[in-house]
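What you see is the complex with one protein chain gone and the rest in place.
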Amino acid sequence: MGCFISWGEVLLRLSASATERLANARNLDVIYGGSEANVACALAQWSIPSRHVTVLPDHAIGTAALQSLQRFGVQTDFIQRQAGRMGIYFLEHGVSLRSPQVIYDRFHSAFAEMSQPFEWEKILADASWLHWSGITPAVSQAAADATRTALHAARKLNITISADINYRRVLWQYGKKPTDIMPELISLSDYLVGGVDDFNNCLGIALPNSFEEVCPTVTQTYPNVKGIGNTIRQTHSASHQELQGLWWDSRSVTTSRNYSIDPIVDRIGSGDAFMAGLVYGLWHQHTPAQIIEFATAAAALKHTHHGDALHATVAEVAGLATNLNTGKLLR
Amino acid sequence: MGCFISWGEVLLRLSASATERLANARNLDVIYGGSEANVACALAQWSIPSRHVTVLPDHAIGTAALQSLQRFGVQTDFIQRQAGRMGIYFLEHGVSLRSPQVIYDRFHSAFAEMSQPFEWEKILADASWLHWSGITPAVSQAAADATRTALHAARKLNITISADINYRRVLWQYGKKPTDIMPELISLSDYLVGGVDDFNNCLGIALPNSFEEVCPTVTQTYPNVKGIGNTIRQTHSASHQELQGLWWDSRSVTTSRNYSIDPIVDRIGSGDAFMAGLVYGLWHQHTPAQIIEFATAAAALKHTHHGDALHATVAEVAGLATNLNTGKLLR
Amino acid sequence: MGCFISWGEVLLRLSASATERLANARNLDVIYGGSEANVACALAQWSIPSRHVTVLPDHAIGTAALQSLQRFGVQTDFIQRQAGRMGIYFLEHGVSLRSPQVIYDRFHSAFAEMSQPFEWEKILADASWLHWSGITPAVSQAAADATRTALHAARKLNITISADINYRRVLWQYGKKPTDIMPELISLSDYLVGGVDDFNNCLGIALPNSFEEVCPTVTQTYPNVKGIGNTIRQTHSASHQELQGLWWDSRSVTTSRNYSIDPIVDRIGSGDAFMAGLVYGLWHQHTPAQIIEFATAAAALKHTHHGDALHATVAEVAGLATNLNTGKLLR
Amino acid sequence: MGCFISWGEVLLRLSASATERLANARNLDVIYGGSEANVACALAQWSIPSRHVTVLPDHAIGTAALQSLQRFGVQTDFIQRQAGRMGIYFLEHGVSLRSPQVIYDRFHSAFAEMSQPFEWEKILADASWLHWSGITPAVSQAAADATRTALHAARKLNITISADINYRRVLWQYGKKPTDIMPELISLSDYLVGGVDDFNNCLGIALPNSFEEVCPTVTQTYPNVKGIGNTIRQTHSASHQELQGLWWDSRSVTTSRNYSIDPIVDRIGSGDAFMAGLVYGLWHQHTPAQIIEFATAAAALKHTHHGDALHATVAEVAGLATNLNTGKLLR
Amino acid sequence: MGCFISWGEVLLRLSASATERLANARNLDVIYGGSEANVACALAQWSIPSRHVTVLPDHAIGTAALQSLQRFGVQTDFIQRQAGRMGIYFLEHGVSLRSPQVIYDRFHSAFAEMSQPFEWEKILADASWLHWSGITPAVSQAAADATRTALHAARKLNITISADINYRRVLWQYGKKPTDIMPELISLSDYLVGGVDDFNNCLGIALPNSFEEVCPTVTQTYPNVKGIGNTIRQTHSASHQELQGLWWDSRSVTTSRNYSIDPIVDRIGSGDAFMAGLVYGLWHQHTPAQIIEFATAAAALKHTHHGDALHATVAEVAGLATNLNTGKLLR
Partner (left out) sequence: MGCFISWGEVLLRLSASATERLANARNLDVIYGGSEANVACALAQWSIPSRHVTVLPDHAIGTAALQSLQRFGVQTDFIQRQAGRMGIYFLEHGVSLRSPQVIYDRFHSAFAEMSQPFEWEKILADASWLHWSGITPAVSQAAADATRTALHAARKLNITISADINYRRVLWQYGKKPTDIMPELISLSDYLVGGVDDFNNCLGIALPNSFEEVCPTVTQTYPNVKGIGNTIRQTHSASHQELQGLWWDSRSVTTSRNYSIDPIVDRIGSGDAFMAGLVYGLWHQHTPAQIIEFATAAAALKHTHHGDALHATVAEVAGLATNLNTGKLLR
């Protein structure tokens, strides 16, 4: 097979240590990540050749972001550099009764204001998969346009397309509504991750109330869509949560075991680890039960270490998915 | 209204990181705090003009303490500086089965050996509230005397007086017993925080065994006292505890919800956050139910971050008090 | 006398540790500072009542900036909060042959896009001094307008006005040139800090080549101007530099001793410490020789510790200015 | 009584911070420890004169290991230094669903390749106790030989001998099987720590399935053996585990209370703390119930702080063993 | 052109902070580097497609080493993983009168005990340059053999070969002397870095005493050799040193300016940065003066930041080489 390509913005994340409030922090941990790039970082670790496409500032912070992707083995040869700023978000992790908080400072980024066209035919030449998320068309008209161009190019080349709907109310400030743009992009995609709320906000059609009922409607409306994944999260506190995965394969919904995570180290990127797990299972043509268990284990494992992108081998994720020695000292 | 004034010693707190024993620490975190100053720090964040009155050494460590109060917006213009030492306490946080420990090194401090009189009329000129705690008269005769002078001055100016009884057996070493001094000071106060043990140790009268029964006795004996707050703590381990607040408003006891905190980051100052929450509710003439819920939420939230003083906005405390999205990622 | 008021943007500074390149940093030190606020922070430590006026975002990072000013004792009661972002700059300190570098990310800040008018009459009511810098009118039309309004109001109230010309080529991107705006603002000011380049870029008139010759031309053209300060820096490497101060008091130029700083810890804010030193000397009506020696010592001392704002007592600066025991262990 | 002597390798442990994966760590915490030395470190804190015997490299890392033992008060006068490397292990702590992992890099160490004989008669001259573990004879032929020599010398001098069986499958790579060597060494010992698996792997005889049944078989086969201890661990996750101790005193099995540890900070060395607790109780001729409760409390407490060796006073362990104020703030 | 390939071992470097002695360190900084890989890391940053070939352990520490190369953009697709250990070195940086020290722990590494052959024809298929150093044949017979195979394969494909002689007395312990092996490898190479001592130890022929005289002898003896570089270091202290570069282009020796570095942050890898600078200049067919100035500037710049590999852009190195604004604040 060819390579996996992800497309979307990379942000600089600045987080206070777990016990400190953001307003009181004297130093901040640096992570570079983005919903789509995080998927590529996981897959590159799992021996799926991966490439990320984005726009980065042409200064040292942009270089740092570039190098953080390369570190995982993600190819960066189609990343464009231009003058401008890096999108930023500040993160306070949350502990127990104190909720985690994100402060976004991502407007006017070099990505949002991208000024050079991407040569998608060239970029996609050796690709078999293209991944995008609903965050990108929410950022700016230029980002939405580039996404549409990329998807049409991929469709023409018979490249599999996946999308994480990822609806974010605080974005979509450049004049378009999700329903103006998302339906076309979704109609071009093969696999989706999303929940009832995501679909309600992005499709603009009346939908039933449960994932089980929404999925058939979506796959009927958008015949390219062959599978939909989702996670259900129970939030006992900022430190203790449970996670369960669901996978609609156009016939039925398969559910994973329930994963109880206590304590949580860093929940950012757990949805992206789930997405990566789905791609991994689909790429290797696993069964629905294998796909959803691996993806949910990946998402659960992401909660246990620092950073946006999952750091774990296939063996580690599979070990958790099959419940081998969880928590036992390995030596 | 005028401003809130707190009166009492500020200590240098030196704590080992959570996973390290104090005897093994190679560096110590620095926090400046005091039972009374912590209340002012919380209230200043909540837009109640606050001023702290104390004595600090005239060297860099004293300056650091001063600046740590200013940082929260607490006014420090009546703080006296004099030669001498800073009171210190060493803190080992405790985790799970390992209990938190405090080693006090606060004798002979510049505060305990204060040598210049305070001009209380001037200090209280634009005040509407004066707050003291049972720690101050326990420290030295000079501190006890200054407290008595301050309280009489405040009473004369019709300033509301609150007190955290805060009985500490390891203090009271200068020759006086709590019962020699506390009854008069309590008799001058409007609002108290204390439990059955505090009252037993400080009032010198036979008291019943429950908060519900003690409160009427106290308010009958000390007719100035209009309200008494207290918290009940269930200690499952150093990392997991539950907290519930009680508020006697001279008619009945109102209880808060029960807050389960797991894990605890730093429990020091939770009583002071509770006190601040009570003052905030009384200042804004909230209902008893609102008062005790806000105060207990403030106390619970204090457990979730590093430091003696609560770092939280009114919205954050109120959000927890009304159980909104606790633990959910806010973005 | 009344208070000192500074007006200008506060930035979040994110710096890598001295030995690490910015592109390789995994955590960044947090400092909040601004050319004008740094002056207030120094003066507040030196017992000159100081107040900073600015616009800050209404989120936790804005609160952190606010609290960092309060920490020094700067009053913040006229600071406006509004939705928006915090201006940021990234700093790599530089060592030896590796030059320090700044990456600005300050456009579109809440300050630059300030949307509420300031009530300058009320703000200046108890002021005797107003300080601004050439950075502010370079940021946006709104900032330039607010500066002009403030200066006219101050002039009407006979408040002393000081300015740090501080010409920065990378700013001035909103459509105006320095010469469109700076001459009027300079004409309203009493004391300036600037070098030949600053005046050349901001005044739009032909000027001689040396500070000694430029100063009379400036004071003749702008009769309100009563004094001009400047520093001469010799750069041997990023770690070793020499500094000398010059002060034109409308009659002659007085020079300070030469200060050799080796190694340099953090040179950011040394110009602001110089400015603060000048204000301090003028406020206390010192002689020209005292003024320039104290100001240059303050600037030199700023190089020796971390942070934008000078942390030093009057005694420490004066000790260095009078060459007492420099480098000797004080105990 | 004389002193306690432990014999075995000391390793350099390099661990990532709890929230970081080993492959992503930019710095590693340094601890020096070894199964047998950890016992001496605990006992030295408990006023039992202790001495550790080993071989260390003759460079700075060897010196650091030596000094880490001395720090606890362990005497090091019979430690040999020789050219060679320090055995190392890398540790990832694990959190929640992420299991702790150890990567060993201990082959070819100066200890394994020890080249000078030890003068056991001199070393044991003032000893009353010798402690070894099953790790040592598993490391190399030289280490196995030295252990046998030491045990025979001790037996001759009527010195009490204890052993932690500690079977590790990844060791035993020098050509011998446990059953070639361990039975003789066990036959020379008075007290053992081990579970059913340990005995199965090391004794080479058919054994029943439960600790209660195995113990009589072992003590009948090896008449020198007077007592056997063991711990039962329930692993809920990497962060939450329960521990219970068992003690066979040749007549019956006594069990401790069950200790629930949540969260776990560092579980390495908990078995060694258990061993130390047993030695402490036997040394002071406590009752079986006291012995096993103290030993299990020591093991449980070890989980709550960083490092291989238990840092705790007798009073702290005994306080936990008798369930006094667990988790309560001590001041 | 094709890509640059480096071949050699990657080590885990563990260093104490600059102010701490190694024997006293409680944590160690982690860097992965190797003399040859460091060259590839620099060149990859300078847009020369680079690939490193080595053997790494198949555990998390090996993965970390792999990812540290990828981070710079170095391709790692021909790196072999096998069971075994990572070579390690401990570094104490040194300050002022305290010399830097290295403790090697690199024997028995997976690289030294490499067990699978490399397919050099495939590896070199798209290469134009192969780089090796004298460290590799000094490590083990297997490493020496693989180097010889690689060089013959490269020679056959007309690939340019460079070598850093890098004689290390503490290596060469597997039974061969440098003069047994190095002459053949040098005879296959086009460009060398080495000083008089290196040649004396490795060539086994009588040589004159100065670089200027040795070079013609070497190029006459080994006609493939077209250029030889070297650096002269003056050591005033651990913190202050001067560096000058020499370049023999088969006709004459060109010298660089003298670079004074004070203070030095981390001198490890400066020779590799010099090597990378030479390759860069030769790759782009620069003049001898340009080549040696760029290479020496790269070496000098390496001293100013943490880590084995140079982190610097072409513009930064060239800026230092042409003496632009050295030490000045860039904004």
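When the chains are written out, they are named A, B, C, D and E in that same order, and each has its own residue count from 1.
Definition applied: a residue touches a chain if its C-beta (ideal position, glycine included) is under 8 Å from a C-beta of that chain, and two chains touch if they have at least 3 such contacts.
Everything numeric in this text was worked out from a predicted model, so none of it was measured.
By the touch rule given at the top, the unshown chain touches B, C, D, E in the complete complex. Considering the complete assembly, chain E touches the hidden chain via residues 18-21, 23-24, 94-102, 104, 168, 170, 235-241, 263, 267.
Residues touching the missing chain, restricted to chain D, are 67-68, 70-73, 76 (touch as defined at the top). For chain B, the residues touching the absent chain in the complete assembly are 14, 21-30, 59-61, 63-64, 67, 85-86, 88, 90, 92, 101, 103, 105, 107-108.
One rule holds in what follows: only the chains that are shown with their structure count from here on.
For chain C, the chain whose average C-alpha position is most distant is D. Measuring from the averaged C-alpha position of chain A to that of chain E gives a distance of 40 Å. Centres computed as Cα averages put chain D at a distance of 44 Å from chain E.
Across the assembly, chain B contributes residues 18, 263 that each touch 2 or more other chains.
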